[in-house]
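Missing here is one protein chain; the remaining ones are kept as they sit in the complex.
Labels run A, B and C following the written order; every chain starts at residue 1.
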Amino acid sequence: MTEPVRDLAHLSHVELLTPKPDESLVYFREILGMEVAGEQGDSVYLRAFGDYERASLKLTASAQAGIGHLAYRTHSVEALERRVAALEAAGAGGAWHDGDLGHGAAYGFLDPDGHRFELFYESERYAAPPELRPALKNQPHRYPGRGVGVRQLDHVNFLAVDPGENRVFLQTNLGLRLTEQIVLDDGTEAGVWLASNQKSYDVTYTRDLTRTPGRLHHIAFFVDQREDVLRAADIFLEHGIVMESGPHKHAIQQTFFLYTWEPGGNRVEVCSGGFLIFAPDHEAVVWSQAERAKGQAWGMQTVASFHIKGTPHVSEEDALLAGGH
Amino acid sequence: MTEPVRDLAHLSHVELLTPKPDESLVYFREILGMEVAGEQGDSVYLRAFGDYERASLKLTASAQAGIGHLAYRTHSVEALERRVAALEAAGAGGAWHDGDLGHGAAYGFLDPDGHRFELFYESERYAAPPELRPALKNQPHRYPGRGVGVRQLDHVNFLAVDPGENRVFLQTNLGLRLTEQIVLDDGTEAGVWLASNQKSYDVTYTRDLTRTPGRLHHIAFFVDQREDVLRAADIFLEHGIVMESGPHKHAIQQTFFLYTWEPGGNRVEVCSGGFLIFAPDHEAVVWSQAERAKGQAWGMQTVASFHIKGTPHVSEEDALLAGGH
Amino acid sequence: MTEPVRDLAHLSHVELLTPKPDESLVYFREILGMEVAGEQGDSVYLRAFGDYERASLKLTASAQAGIGHLAYRTHSVEALERRVAALEAAGAGGAWHDGDLGHGAAYGFLDPDGHRFELFYESERYAAPPELRPALKNQPHRYPGRGVGVRQLDHVNFLAVDPGENRVFLQTNLGLRLTEQIVLDDGTEAGVWLASNQKSYDVTYTRDLTRTPGRLHHIAFFVDQREDVLRAADIFLEHGIVMESGPHKHAIQQTFFLYTWEPGGNRVEVCSGGFLIFAPDHEAVVWSQAERAKGQAWGMQTVASFHIKGTPHVSEEDALLAGGH
Partner (left out) sequence: MTEPVRDLAHLSHVELLTPKPDESLVYFREILGMEVAGEQGDSVYLRAFGDYERASLKLTASAQAGIGHLAYRTHSVEALERRVAALEAAGAGGAWHDGDLGHGAAYGFLDPDGHRFELFYESERYAAPPELRPALKNQPHRYPGRGVGVRQLDHVNFLAVDPGENRVFLQTNLGLRLTEQIVLDDGTEAGVWLASNQKSYDVTYTRDLTRTPGRLHHIAFFVDQREDVLRAADIFLEHGIVMESGPHKHAIQQTFFLYTWEPGGNRVEVCSGGFLIFAPDHEAVVWSQAERAKGQAWGMQTVASFHIKGTPHVSEEDALLAGGH
């Protein structure tokens, strides 16, 4: 048996596109409790108190909501080179470019569904300015005590026309591990959850029922306690933020979740709980169509929009919601 | 720069020695909510609901309280072979022996302070019997709904005459990473925290003020929420279990802790919280003597016994407690 | 202004009817964590760890699910006599009878919708047997550390053909205070919440859309923390108990709720949170049809069955669920 590839260290950051950049900024800064870590062009960079890197969110003004790119940091320079070589050998190569604020040269490429990924190694270690200096030096910046208080970016969920194809691509070329999976009776992979490290997943693909490539289902930020998610719901309610579903616990991955719509139109999750996967030889948990039909939230159903909507918004969503799913 | 060694997958289990095996068993099974996973000779094996392996605790009847051994699982057979070769090259070699119940051949050796470690790769994947089958198939066995409900073994804290010497040994030979450290004004390392994976630590050494080699400070089990630790305190109180310190949050590692004395005389922690370390190039956080003097629990002091007592119990502890420290 | 009547001290207990008494008993004892406090005829009495009286639940075998009676304890003998006199003067008199196990003579009568109420004053103060003796003497019996661990009966929610008529009856004759209310655009009272003390409600009437008199919507037990409700969901899932709705927070009364179906067919809620009402001159909060349409659970909708089903079950429920509501 060949030893598994473990070249990717962790999900580093995500670029989110918003047609309402000012309102989206209020959502992430005042309501989620993140801090601005820089600005450049049409983008504002934001960071959570647990981020050791400069930023985990790049918020970019755009005509439409959706995802800009997702970036992983590798374990080393050599690991980065190995992944680039693998992508190019597979005919999936992209191009190097100067990184975002806070990290070095990045190699960008597309997954089969058309989402943009970036890989890099060189990264600026964040040093808090005096007003954000934490009481405990093992924490990157002080606990905000403002709004939800998210600790870090947790995962990104893409929509894809064919989740299985994207899974194979990421396993083969990036060395991500498949940890959980929905396989329908006809063999279709309706959802795949992949991980770069001992978190049980950091990127997910679920089926795009509108069959539109390159869309985003949601991005998720982590809070320490389930009670923080409940308090987040109290805070979202006070701010008039629309909550779509939750707080509840998914059967898959056991994530305790709350889905909201940020003002720019993207679905943003606040999550907690779940578990780590320690087994180096973990076998993916496969959920069948029948198991899946039992309901996702402690055995209860989630709302229809959750299974259909994404960003950018497409008119097929409305047709599907009108017709059931 | 050489790529770092990452051959150890995770802390797997610990063997605890108890002069009161029946009462200790009640503590772990009825109060912590673990399940018996096998018996052999003078040992009972126990597992928590999140263990994917057979057991995380081997409870062995013994004349004195203390630690039997601590075992890590490696990432692969090759990784195991690399570590054994490194240990033997360093003149720290031990010997192969048949494993405990639930895993294959293990390589045992001693750290400089005399604590026994074991390494192995082959491991039995746990399959729950019908009465312990969980509602969600991504969980090894059902949530007990009994007692504290610990999810998994979290870490082991050894006492050592010289923590620094043991740190170097584990970094060099096992590839563990140093994540946090106490360095006194005279350069003495009063405490070291090491990790095999993205958990921020799984093994710790703190100074043995009695200068007795090979002792245990405590073992710790993880619960999902800080509220579970508070509820644990309620439960320990009802069962007459002596609590030494906590619930509180350490400055170092930010662990939310509660220390109890199990009936056999060993200190056992129930913990939650903390954080993961994602940075592949994490630099150890170093706490100075002055920082340390600020108090460990949200800036408050912990009790004197916490800094002195261990197992097996030695008479020097009493002398130190009488004289202050 | 006349001083308000405050003769009722608190909701004392409820009698629940079950066609599956053995399975219902397992639900309340093993899953909710209550203790058996006596048996008599077809009834088993159960108590929660916070009950200072003997029992808060009388579980009675019956052909159909539903409610037997609800009992309030008065502040004094004189207060009891005043309430009986008021009921008789209003032509709503009932009859005295020997009490249930644990309390003295009770006066039983019916509300306009036909639910049975009982009032009493003399009550046996519970003294825990050795095996249930708590560590802290200000607690009636020890925290169970088993299952959900409910502290006490919280409230009873009746269905009624006309909630408003029943509200007037309870305000006038028992001196209960109206704390919150749903008033539709046509003036219909769709729901009323009443309180005997500083808890914000202990009895509720919501409209019976099947127009069947005397039915029960649910009974509710209190746990100390919202996290306990989340953990309850984990436990219910493991035991195959069907959850209908929640964990979520109601807009009305801000109760944090989880509704389950106990094996006998009655809806049982586990709840926490909410608030106390300290104002002696509290004015009822009135929710309009439009406000109500915004959704009940942090602004999200609850499932249709929640608004229709009750016990005993009637066939009109199925018709309503098929036709929407």
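Going forward, a residue touches a chain if its C-beta (ideal position, glycine included) is under 8 Å from a C-beta of that chain, and two chains touch if they have at least 3 such contacts.
All values reported here derive from a predicted model rather than from experimental measurement.
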Item to complete: Looking beyond the chains shown, say which of B:Arg151, B:Arg215, B:Lys249 or B:Lys309 touches the absent one.
Response: B:Lys249
Item to complete: Using the definition of touch stated at the top, determine which of A:Gln225, A:Gln296 or A:Thr311 touches the missing chain.
Response: A:Gln225
Item to complete: Could you tell me which of C:Leu184, C:Leu209, C:Val285 or C:Val314 touches the chain that is not displayed?
Response: C:Val285
Worksheet item: Since one chain has been left out of the picture, which residues of chain C touch it in the full complex?
Response: 1, 3-4, 6, 9-10, 50, 52-53, 73-79, 125, 135-139, 151, 180, 197-199, 224-227, 251-254, 273, 275-276, 278-280, 282-283, 285, 287, 291, 299
Worksheet entry | In chain B, positions touching the absent partner | 225-227, 230, 233-234, 236-237, 242-245, 247-249, 256, 298-300, 303
Item to complete: Provide the residue numbers of chain A that touch the chain removed from this figure.
Response: 31, 134-136, 142-143, 145-148, 225, 227-228, 231, 234-235, 237-240
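Just so it is clear, only the chains that are shown with their structure count from here on.
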Item to complete: Look at all chain centres (mean of CA atoms) and spot the one farthest from the centre of chain C.
Response: B
Worksheet item: Taking each chain's centre as the mean position of its Cα atoms, how many Å separate chain A from chain C?
Response: 43
Worksheet, complete the sentence: When centres are defined as mean Cα positions, the distance from chain B to chain C in whole Å is 46
Item to complete: At least two other chains touched by the same residue of chain A: list those residues.
Response: 225-227, 299
